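We show some of the complex, not the whole, and keep each chain where it was.
Lettered A, B and C in written order, each chain numbered from 1.
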Amino acid sequence: MRGDRTLFAGLSLDLAPGEALHVRGPNGLGKTTLLRALCGLSRPMRGEIRWRGQKVSDLGEEFTAEVAYVGHLNGIQGDLTASENLRLTSQIFTRRKQQGVSAGEALERVGLRAQADRPARHLSQGQKRRLALARLLVLRRPLWVLDEPFTALDMASVASLSCLIGEHMATGGLALIVSHQAFDLPGIRDFELAHYCKARK
Amino acid sequence: MKLVHKYGAPKRFYELAGTVVPWLAALTTVLMVVGLYLGLFWAPRDYQQGNAYRIMFVHVPNAWMSMMAYVAMAVFAAAGYIWNMRLADILAKVTAPLGASFTLTALVTGSLWGKPMWGTYWVWDARLTSELILFFLYVGYMALQASIDDARRAAHASAILAIVGAVNVPIIHYSVYWWHTLHQPASLTLTNQPKIYITMLIPLIMMSLAFTFFYLTMLCVRARSEILWRERNTDWVRKLVGSRT
Amino acid sequence: MAGLLGAMRAVFVRELLVFWRRSTEVMTALVFFVIVTTLFPLAIGPERRELMLVAPGVLWVAALLATTLSLNHLFASDYQDGSLEQMLMSPYPLSAMVFSKIAAHWVLTGLPLALLSPLLAIQLALPMKAIGTLVGSLLLGTPTLTLIGAVPAALTLGVRGGGVLVSLLVLPLYTPVLIFGAEAVAASAGQGFASVAHLSLLGAFLALALSFAPWASSAALRVSLD
C-alpha cells in the first residue's frame, strides 16, 4: 500500500540459503515499496514477513541485525572521508561476531583505495554508489537487499558487483535485487512482480 | 595591465615577497620598539587618566588598521573576482584574519581602557558598536571562506560578500552614528578627549606606522604560504620543496 | 504572454504555487514572528511600562529574525532538486528570474508579517498612534531585508552548515534597517514627528537594495552552481 492505492496482493515468495532473487517490473510498480517493507523500514498493510520461521515484527532488532540494505539513497555522509564513512559504519552496525572485512580492504575491493581519504562529497556519482556497496562487505550480513545497485556503475564495476553477489550466495547468503539492468549471475532466480499486481488504471 | 599580470603570477609574487619580507620585518621591529619605548617612558603621564591612557598606543593603531584592512580586503576581492586574478584572491583571503585580529585587539584594548575610564567594560557607543559589527563582518567572511573547499569557488563567493559588505559598511557606520546622536549622549564619549600633546602624538604616529608595516609583513608571509599550498602540485613548488629536503 | 515578462510571471506563479502547496511554510515566518514576540513578555515579565519601552525593538528584531529564517527556503529546495541548475539555462537573464523569486518570497513572508503586526503591537502595549508607523516601516523595511538576504542565501547553497551560516552573514548587514525601523516606531510612540525622516531613509535603503541585490544574488548563484 502506498498512499491510498493498493499496489499488490496475493504475493508470496520465499528464499532458501544461497539463493538470490532478481525482482523485475516496470517503473512505478512497487518494487521499492516491497523491498522497504521486507527490511522492516515500513510496515505492510496486510500479510507478514517471516525470517527463519519467525515473524519479523516479533524479532525486532534480531532481524535488522541480519539485513544489509542499499536503497536509492547512498547513506553516505559527505563531510567524512570514504574510509571514515566505512569505519564508523562498521563500528555502529556490527555486533562482535558479525564483523566483516576491514574498511581498507572493502575500499580496495570496490576500487576506491585512491579515494579513501577524500571527502565523500567529492566523489563522482558512480564512486559514491560503490562506497555505498562497500558497506555490504564491512557488515557481513546474511540477507542483502539491494535497490537498483547498478545505478551509475561503469561496466567493470557491474561485473565485479555481480561477482560479489555470487560469492555471497556461495557462502550461504541470500540476496534480493531490484534492477532494470540485466546482469550475469549464474543461479539467480527471476521474479516478475507484475504478475502479482492488481489491474492498474 | 600587462605589468599586473607579469607580477601577478603567484610564482613571481612568491619570489618578490620573499626578498622584501626581511626588510619589512626589520622595519616593523624597529618602529615597534622605538614607538613602545617613547610611548611607555617618554610621553608624559596624563593629568586626568594617569598611566592608563598609555593603552592608547596599542588601541588606536589597531582601530585604524581594522578599517584599513577591510578596505584592502574588499579591493583585493573585487580585483580577483572581476579580472580573475588568483593573486588578488589570495591577498584578500589572507587579509581577513589579519583584519579580524586588529579588530579584536581594538575591542579588547578598548574594553580594558573603558573599565578605568567609564567604570564599565562596554557601552553602546557608536564607535564601539560599529567596530563590533565590523568584527562580525570579518567573521562572516572567514566562515564563508572556510566552508567552501574549492579554492576558486570560495574566492568568488566571498568576493561577492566582501563587495556587498563594502557597499554596506559606510551605511552601517553612519547609521550607527546617527542612531547614537538621537539618544541622550552616554555618560562619557570618546570625543571630549583632552587635546593630544605633541609628545603623545609622535609615539602614536610611530606605532601606527609600526602596525601598518606589521600588516604588510604578515600579508607577505601568509600569502607566501598560501601560494605554496595552492600550487603544491605544480612543478616549481615540487622543485622548491625538493631542493629544501 | 511569452517573452521575458511571461517568464518572470511564470516564475512568480510557480513560487506562489509551491508555497501554497506547502501550506505550513506560508505561515511559518509569520508564526515565528508571533512566537518570538510572545516569548518576550514571558521572559521579561508583564509590566506594561517596561514592555512599552522595548516594544518597538522587540517587534523589529522579531520581524528581522523571521525574515532571516525564511531566507533558507528561498533557493535551497530548488538547489537540491536541480531546478536551479535548470534556471541557469533559461534564455532570459538570470537576474530577472531571481527578482521574480524574491518578489514572490516577500509577498508570502514580509507582507503578511507587516499586516499582522498591529495585533502584536497591541499585545506589547505599543501606543495606538505608533501603529501606522510600525506597519509603514515594516512595509518599507522587510523587502529590503529579503533583497539583501538573497545574496548570502545564494552564496551558502551547497555549503557545509549553510542554514545557520546565512544568519551569520546577513545579520550584520541588516543593522541599518533595524536601527531606523525601530527608531521610527519609537519616535512616533514618543513625539510622533521624527519618524518621517526615518521612514524616508528606509525608502532610500529599499531603492538601493532593489538596484544591486538581484544582480549580486544572480552572480552568487552562478558561483554556487559552478
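The working rule: contacts are C-beta pairs under 8 Å (C-beta built on N, C-alpha and C of every residue); 3 or more make two chains touch, one makes a residue touch a chain.
Since the structure is predicted, the reported quantities are computational estimates derived from the model, not experimental observations.
> One instance of each chain type is visible; tell me the copy number of every label in the full structure file.
A x2, B x1, C x2
Assume only the chains that are shown with their structure count from here on.
> For chain A and chain C, let me know how many angstrom lie between their CA-based centres, rounded off.
Their C-alpha centroids are separated by 45 Å.
> In whole angstrom, what separates the CA-based centres of chain B and chain C?
Roughly 32 Å separates the two chain centres.
> Do you know which chain C residues sit against two or more other chains?
160
> Could you tell me which residues belong to chain B and also touch two or more other chains?
none
> What part of chain C is in contact with chain B in the complex they form?
148, 151-152, 155-156, 159-162, 165, 168-169, 171-173, 175-176, 179-180, 183, 194, 205, 208, 212, 216, 219-220, 223-224, 226
> So in the complex, the part of chain B that touches chain C is made up of which residues?
Residue list for chain B touching chain C: 133, 136-137, 139-140, 143-144, 147-148, 152-153, 156-157, 160-161, 163-165, 167-168, 171-172, 175-176, 178-179, 182.
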